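Chains shown are a subset, placed as in the full complex.
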Amino acid sequence: MRIGVVTFPGSLDDHDARRAVDLCGGESVALWHRDADLRGVDAVVIPGGFSYGDYLRAGAISRFAPVMTEVIRAAAGGMPVLGICNGFQILCESHLLPGAMIQNDHRTFICRDQRLRVESTATAWTSQFEQGEEITIVLKNQDGQFVADEPTLDRLEGEGRVAFRYLGENPNGSYRDIAGITDERGTVVGLMPHPEHCVETGFGPSLDGRRFFTSVIERVVSA
Amino acid sequence: MGRIVVDVMLKPEILDPQGQAVRGALPRLGFEDFTDVRQGKRFVLSVDGPVTDDHLAQAREAAQTLLSNPVIEDVVDVHELTHDEPEQAPITGATGSSGGAA
Amino acid sequence: MSALDTVTHAEQTPETDQPWADLGLKADEYERIREILGRRPTSAELAMYSVMWSEHCSYKSSKVHLRRFGELPDETPLGKTLAGIGENAGVIDIGQGWAVTFKVESHNHPSYVEPYQGAATGVGGIVRDIMAMGARPIAVMDPLRFGAIDHPDTARVLPGVVKGIGGYGNCLGLPNIGGEIVFDDCYQGNPLVNALCVGTLRHEDLHLAKASGVGNKVILFGAKTGGDGIGGVSVLASETFDEGGPTKRPAVQVGDPFAEKVLIECCLELYAAGVVDGIQDLGGAGLSCATSELASAGEGGMQVELDRVPLRDSTLRAEEILMSESQERMMAVVAPGQVEDFMTITDRWDVEATVLGEVTDSGRLVITWHGETIVDVPPRSVAHDGPVYERPFARPDWLDALQADTTDSLTRPEPTQMGQVLLDLLASPNLCDRSWVTDQYDRYVLGNTAAAMPADAGMVRVDEETGLGVAVSTDCNGRFGRLDPYAGAQLALAESYRNVATSGALPLAVTDCLNFGSPEDPAVMWQFERAVAGLVDGCRDLGIPVTGGNVSFYNQTGETAIHPTPVVGVLGVIDDVAKGVSAGFAAAGQPVLVLGETRDELDGGEWAHALHGHLGGVPPRVDLAAEKALAEVFVAAVRAGVLTSAHDLSDGGLAIALAESVLRHGVGASVDLAPLLQRDGIDAVTALLSESTARAVVTVRDEDALATLAGLAQEHGVPMARVGVTGGERLRVTDVLDLPVEQLREAHAGTLRRHFA
């Protein structure tokens, strides 16, 4: 089970995402933004960070990297893709996921151990959670406010494509407390919090991040 | 050297945290008359030589594809920066009267 | 001088008037330059000497005192240091082939002028210092000091500084693992923004800043050079701000953390490929500093074509290019055969790299501009042979009166009032919950953070296989420094040392940032001399070296200097970070113990400061032997795995330590101080508020663990008192206070948000 992790200039959590994949039983493969090549991986993680400094808009410049052309093509063919934080922003800018991310409503960076509710287990990256389960995942972002127009939000809700919601005080003003969403097929998932920081005892507030990776590994292995 | 200005604003229906913050701060500084504030982006693109129609067309396309995200933003203006505009000839100090359309 | 001022021209026009005074040089300094060169300097040479001989770069007022750090053995408890004072940052061995480097620096004045960019570029600068040692930066910390919490200017400065530190550090992908936030009127016009960075490397990767090997190429890489902060070094760091300053605004530097992140990755790849012979960061004094320091540390000379420097602003003059402090640049010395490989790597990261010149055996630093020589100097004379001042110093005459005005003049609370006193202290600016600030910092990135705020020391894993890691703390109580600068420096050292030990790490080395007023004031110079002496004597007693640091003078408004604020960073090592202990009661039913002796020592403490606005008397007694013994108990107890929590006692004393311990996980405690009071001969209120040193509050799992700890304490001569047990949802101190944890939390939580959100 080979899972690619993309590195853009300014990616920060790429190493952590690779560590998480390996700790959870997968084999991580480093992918380079300039290469239009997915090196035969079975799934892709677009990690967190400030690619291109988050200048212009978070994710706006990375979207045009050669590797993203391949990711978009593979996603259309059903390959599982997980975008974490900056990765989520890149997926939105690439139109693989609807909506967009703007600055947090309080205009400050926020790093905290965030409670989430699992709203959909019907995705490639969430099948090992329980529906409605409450988990804790590290959250850290500056531009984490998920926004979309009302019809889009209604459609996401109606089609069960809200994957995670924030519990407690909304940390960034995201519309309808949305923390993560999925595409129509349930293979492309975007998530603001960072599961890769919740995979090792003593280095994060929980181990709840593991099941993102074990979910996709199980799915690919059993496919 | 010619220059082209591209102005991008958040769509009216999207909440603008930055604009809201400015809106909140103005009355505290004694500016009571402003009922709303929106903050957007202004890009100044330079080209060698004079600005041509082709440059403007390119700028418009760049504005749509890269400089704005159509899900949340509108490109509200793309135009050549002409000499009577005070770009980089700042309004400074007390007089302020050198500014735009006073 | 409109024509290019070449060396030839300078020889022909010895009488030309030069603006040495405007550039901050004194008449005798200008004379010395003429002597060194045997002619008048060119305008480019004058620019170089003026920035390099400024207080900030040459340490001219502090040098004679800083030499004393050299009296300390170059040895940590684990062996010889790998690089010491004089390098960009000290490097120490932590075993298993690993080394760490760490350093703290100030960016005080720039952060007052432009809080966001000043703080951001402060982080950027210290990170490049660490990179210049061949290390990968792994964490940052930010000791900060501001004026009164409710002063309007604090509302301008603090949020900008915090945003700048977060904006830069978060974007670099470096976890922020700790720091300080202190409010005191004395910092009103002189906030202190210090930044610390820690890096790791394998022993064999140590790169020293030197240009050697004749024919080796000198490569400038990273951002283009612009007009940033020209003269910033000398103007910003070496002159007192005039009242009503903003009119004379020097150009500020703007940071690009993205460029620095790419630069980090690029440098690490260059090191790994073995294509770098020497390396130097560009910080204060920019190219003037990098070229002269590299050349003078090597064995020969250097030849540089300045017109090759990639510019952001094509109108810059040669002098300006030499002085520019544009950020995110590095300079490497590379063997000719490796230049191509070097460029392949910089290309891969889209980092611009330009060969500027080469190492020569001329013994001179020669810089040309469009083919003409504009600089021809002995590099050492610029970088190392700057002026040295023996500034007069004298104990200030106000000190006796200050020391006589002790807290005996204040009314101590009745035991029954202690509940309210505790709530007031918890809400006070220097003791309240820091999370409104620390939540703006990424503490998780890199995945190795074992402890960050709130914690006595930040702790990160260095080796993922074995769990080997380091712990770092920074501390300083400037009020103690004001009352007695010698003791104040030692108390800062003691607290930082204790914080590291409490977390379970073995303290190894010190970095310091000496923030003081004007060196031209003999009273300030005396404070400085005393603080350095205190640190040197303290480090000797503790057996740890000072491996690097920074001096910031002129933190002064008019005649009024800040409190002497020698911020001390201590770094320690721990075999396996999984064994580290954290502050905070972990579970109910565990014995609570106080280690160390408590004396009646309230002078200079938070109770007097926060609740009475009082500063006077003498600071708590320093007992470094007791600190060392306490640290030994901790290291042994952590190895034995008997502790379930540990928290050192410092600001606010036992009352605050107990409150913080119950707040952490919401596990209450019932405490009876009787055994401690009888042993130490004090009353309960004093026991709760005193800031005596060499103390900690700990919990152990059970009676067996308690017996082991008692054995260790006895072996090392550390007094230990059993004062209670964890559990419940209240903090109870028999006959003194009884408060729900939630009430403590409410008091603690809101202060910063209320002032700054």
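The letters A, B and C name the chains in turn, as written, and every chain counts its residues from 1.
To be clear about the criterion, a residue touches a chain if its C-beta (ideal position, glycine included) is under 8 Å from a C-beta of that chain, and two chains touch if they have at least 3 such contacts.
A quick note: this is a predicted structure, and the numbers were derived from the prediction, not measured.
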Given that a single representative per chain kind is drawn, write out the copy numbers for the whole assembly using the chain labels. A x1, B x2, C x1
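Note that only the chains that are shown with their structure count from here on.
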Per the centroid of Cα atoms for each chain, what is the distance between chain A and chain B, given in Å? 33
Could you please state the distance in Å, as a whole number, between where the Cα atoms of chain B are centred and where those of chain C are centred? 41
Multi-partner residues of chain B (each touching 2 or more other chains): none
Each of the following residues of chain A touches two or more other chains, namely 106
Under the definition above, what is the set of chain B residues touching chain A in their complex? 10, 13-15, 17-18, 21, 66-67, 69, 71-72
In the complex, chain A touches chain C at residues 9-10, 12-13, 15-16, 19, 49-50, 52-55, 106, 108-112, 138, 140, 142, 194, 196-197, 200-204
Given the complex with chain A, which residues does chain C contribute to the contact? 163, 166-167, 170-173, 256-259, 261-262, 349-350, 438-450, 461, 464, 577-578, 757
